[in-house]
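The following block contains the structure, expressed as structure tokens.
Only a single protein chain was left out; the remaining protein chains are all shown in position.
Labels for the chains are A and B, by order of writing; each one numbers its residues from 1.
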Amino acid sequence: MKTTELAIVGAGPAGVCAALEAASYGVKVTLIDRDDEIGGQLVKQTHKFFGWHEKSAGTRGIVISRNLAGSVEENASICFMGSTEALGYYKDDGVLLLETPQGIEKLKSGRLLIATGACEKMILFPGNDLPGVYGAGAVQTLMNVHGVKPGDSVLMIGSGNIGLIVSYQLVQAGVKLAALVEALPGIGGYAVHASKIRRLGIPIFTGYSIKEAYGTDCVEGAIIWQLDDNWQGIAGTEKDLNVDVVCLATGLTPLCEFLWQAGAGMAYVPALGGFVPLYDENMKTTVDGIYVAGDVAGIEEASTAMAEGRLAGLAIANSLGKVSAGEFLEKRRVSLEELEQLRAGPTGKAIVEGLAGLRGQMGKRVSV
Amino acid sequence: MAKEEHDIIVCRCEDVTLGEIRKAIREGATTLDEVKRITRAGMGPCQGRTCRLLVAGEIARYLGKPVSEILQSRYRPPVKPVKMGDLSVISEEGENSGCKCREEVTGQ
Partner (left out) sequence: MKGGILLTTGVPSKEQVESRTPPKSRRERGPFVVIECFQEIPCDPCHYSCKFGAIKQFESINDIPEVDWSKCTGCGVCVAACPGLAIFVVDETFSDTECLIAIPYEFAPLPGKGDAVRLLDRAGQEVGGGFVHRVLPGKKPQGTPVVWLRAPKELSMTVRNLEPVEKGGVSHG
């Protein structure tokens, strides 16, 4: 059977940063992604990232992904398996089943990092299966990867950073934004992103949701309405919007299937997007040898995913005896501090509380 | 509401409506697996990645239980549909992909 020191499922920001960090200590890495390209969601992020200026702040996601891909290609210790989808993890044998373009094969690894990211949450409304109803990720892929306009006029649902950023990018692509609605009483994403789209004249309706999308063969319009305190639509507040696209940016949930299959301890933390794995300060789950990084460990920003990836890569190299104790402890301290800082603002408050809950459940399992 | 239920798709892969899901729940299917077996919700190409949370939400509301309790289901591999033929020729040596990684498993 094919074997490797470290298998990483997911070549997004978390997985790639982990691969590079682990490989820098001489760990042999097999990096797996269902896409043929390295970068995950970064390949369609045309906006500039926040964070530290000496890290990737001020750099567009597409440039970060290009740089990361270049570093992976140059690195002889990392084998990238593109267009390869992990199908399952068999815990009794510690085997990962992979669907490669040439067929299905097994892979066994000394360490396994799950960096599978997240999938989008769907919402229920009449007409939600009409052509023209998209997830925000699909809209971004169409526009920014393939150069295809998803439609002419869009209703955006959700004011998290994804909804705000994709709205802005739609206008950049020459698409009209009819409105952005948010069920909660306040905007979910960063204020600067919201201000950017308001300056474009896009109305933001907080406390509103979609009532229905209508059309014969595809979306020909959508009706929004105001919500009462019990999340029920208020009759008489309807607005009929002339749109051909309804774009859903209604949240993400971690893609944890392999962790369930591995028997990892899980906890339900709404602030982190749903069920997330329990993990310690080394990004290690409750299963020996299995680590996590990025959105699969809780929905956060890409800068956090990269920082978690570096920490996981370091910890994995350390667990394989490739890092001196002093260097490991110092680098881990810096890494943990970086993560703490990234979450220190008011927008990170719920995440910090969610993580504290996870740590509590992890109990005394934390070890170096 | 009844009419609306039939206009709302919960599982897009298998075209299962909210009405069908609610009917199954009312008739006693109160786990994700039971709803899946009766309605096929979650049996399509995405294997429930889109509808799992929605179905769990419906069950949770009906039973008055937290959604986290309903979501603790089994996630058997493979996580996406695979052809039987492909599974019958699983490569043991990784020659399928032509990948050159052949490192020893260490640190086990």
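By definition in this document, contacts are C-beta pairs under 8 Å (C-beta built on N, C-alpha and C of every residue); 3 or more make two chains touch, one makes a residue touch a chain.
Remember, it's a predicted structure, so these values are computed and weren't measured experimentally.
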>> Based on the whole assembly, the unshown chain contacts which displayed chains?
In response: A
>> If I consider the whole complex, including the chain that's not displayed, which of A:N242, A:S324, A:Q341 or A:Q361 touches that chain?
In response: A:Q341
> Which listed residue, A:K196, A:K239 or A:R359, touches the chain dropped from view?
Replying inline: A:K196
> Going by the touch rule given at the top, which residues of chain A touch the chain that is not shown?
Replying inline: 47-53, 57-60, 62-63, 171-172, 174, 176-177, 185-187, 190-202, 204, 206, 303, 341-342, 344-348
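Rule of thumb we're sticking to: only the chains that are shown with their structure count from here on.
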>> Applying the document's contact rule, which stretches of chain A touch chain B when the two form their complex?
In response: 1-5, 28, 30, 79, 81, 84-90, 97-111, 119-122, 124-129, 212, 253, 255-258, 260-261, 266, 268, 274-275, 289, 319-321
> Which residues, counting only chain B, touch chain A once they are in their complex?
Replying inline: 4, 7-10, 12, 15, 18, 49-51, 53-54, 66-68, 71-72, 74-80, 82, 86-87, 89-94, 96-108
